[in-house]
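The structure appears right after this line, and notes come after that.
The complex appears here without one of its protein chains, the remainder shown in place.
And then subunit A:
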Amino acid sequence: LPAAAEGFGLGRTALPQELAAWDIDIRPDGLGLPEGSGDVQTGEALFSERCAVCHGDFGEGVDRWPVLAGGQGTLADRDPVKTVGSYWPYLSTLWDYVHRAMPFTEAHSLNVNDTYAIVAYILYSNDIVDDDFTLTRENFATVEMPNADGFFVDDRDQVEVPAFSAAPCMHDCKTDVHITRRATVLDVTPETETDTETGDETASAEAPAAPPEPTG
């Protein structure tokens, strides 16, 4: 793809200051990671001030807000607890996301060293580093995430598409047809606003936070 030779001559060249302002992304290989550092103790204070109201003092989560710590070894369970420590494959993702999008309602308010410190504290709260750990650009790559090998590239083309591409049955496809699960047993569907007879708001508030037990 050659540039302006065959182009339309639209747009202008981006300036270095503009690129620096918007190009803040971090990759697993560390590309984009700025100079800086932060330790667990500093991170704990920042986390308590900026993060704990939603995520809890130890990353355990408040109400329905995301749990950041714990859950290691639960991914094959019936109800896996997916956290930074139990699930996230790359430390770069944590740094990038905290820096780009957190705290919720105050994005872009954490400076580089704040971010290093908070990331160090989240690692500590997941038992990945000790309490005297200082995270820096230089030692970033030495941190091993527990679920780093837990992912594989979409294999539906091999595993599912052939199985689901046979000519489908049209007649006498089953001998037994019976209902195994029913949504009305759960009764967690919101009512319409015009319906006042059932007090739907309370029903919703008491509804399950996670997919409930199957009823079949």
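The working rule: a contact is a pair of C-beta atoms (placed from the backbone, for glycine too) under 8 Å apart; a residue touches a chain by one contact, two chains touch by 3 or more; residues count from 1.
The rule is short, and it goes like this: contacts and distances are computed from a predicted model.
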item	value
Protein name, per the UniProt record, of whichever chain is missing from view ("Sulfur dehydrogenase subunit SoxC", "Phenylacetate-CoA oxygenase subunit PaaA", "Electron transfer flavoprotein subunit beta" or "tRNA 2-thiouridine synthesizing protein E")	"Sulfur dehydrogenase subunit SoxC"
Touch list for subunit A against the chain that is not drawn	1-4, 6-8, 10-14, 18-19, 22-23, 25-29, 31, 63-66, 75-76, 78-80, 82, 84, 87-90, 92-93, 96-97, 100-101, 104-105, 107-108, 150-156, 159-161, 163-166, 168-174, 176-192, 194-195, 198, 204-205, 207-209, 211-216
